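Here is the structure we will look at, set down as structure tokens.
All protein chains but one are shown in place.
And now, subunit A:
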């Protein structure tokens, strides 16, 4: 069996009617029992990248420019929406930020999970119901049997997210994609949900792709980290490389902007300006319009080049401390 569960090679796509690709040249790999975090701010393309892996982009409105998704050894062109959607809910599952809008309010929880089992596995209703009950118990829902007959509005936010996770994992997928799974939750509940995902991953060996804007969550759960800005990966490496030895000015700016619980309480360094809109993407390095180090060479696209091992960064001036001073 191949080591990588999923490999994304040179994925680029945009929406029809727009000349620029929203996501450009994204390559990623996810291994068994690993968590890959894709981190970035609103509009950086992290969520649409996840949707594209699941075949969830609207086919009529999407223009795939390039890309192959290799799933457990099977190479699937990124525009084969049909093949990708047969994997969805079965081999790949996804959970979203807002569990209330992802669950159908008119159906009982048990029926929604049972449907997910039977759609992919067939079998009798009773078998599927047993499986659903097991899944709810697995995610630590108290009085699981009783919950099967309840509606989503009868649960708290944390419990709803547990139900979403149960539903996602009911068919034992090998890849879980979690899009801001704890953003809507209180911090103590967030901690419980992150622990739950980690323990389920340990048990099954699945790989998780977690999309988040929260660097604290990343530091806690990530094996590897990809930092996205304006549709491109600007830096990728192990969690330790990204946090202890960040290279890209955007990664550094993002980390400088986050208030922390320790260390001196000083004025935050920010990332000045705003994210460029898709119709006004700068030529060359897309971060150049906000980068305090930008120079004329930044009008050409910097390659995502290795710093050490698998740690890669897309900046003409990496490493900053030697290259900047040489200029």
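FYI, a residue touches a chain if its C-beta (ideal position, glycine included) is under 8 Å from a C-beta of that chain, and two chains touch if they have at least 3 such contacts; residues count from 1.
As a convention for this text, contacts and distances are computed from a predicted model.
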Identity of the absent chain, which is to be given by its UniProt protein name, from "Peptide ABC transporter ATP-binding protein", "3-oxoacyl-[acyl-carrier-protein] synthase 2", "Circularly permuted type 2 ATP-grasp protein" or "NADH-quinone oxidoreductase subunit H": "Peptide ABC transporter ATP-binding protein"
Contact residue for the chain not shown (choose from A:89, A:249 or A:302): A:249
Of A:10, A:101, A:134 or A:156, the residue in touch with the unshown chain: A:156
Touch with the omitted chain, as defined above, among A:75, A:119, A:297 or A:324: A:324
Contact with the hidden chain (one of A:41, A:98 or A:115): A:41
Selected residue (touches chain absent from view) among A:124, A:262 or A:296: A:262
In subunit A, positions touching the absent partner: 41-42, 156-159, 186-192, 194, 213-220, 239-240, 242-247, 249, 252-263, 265, 267-272, 274-275, 292-293, 319-321, 324
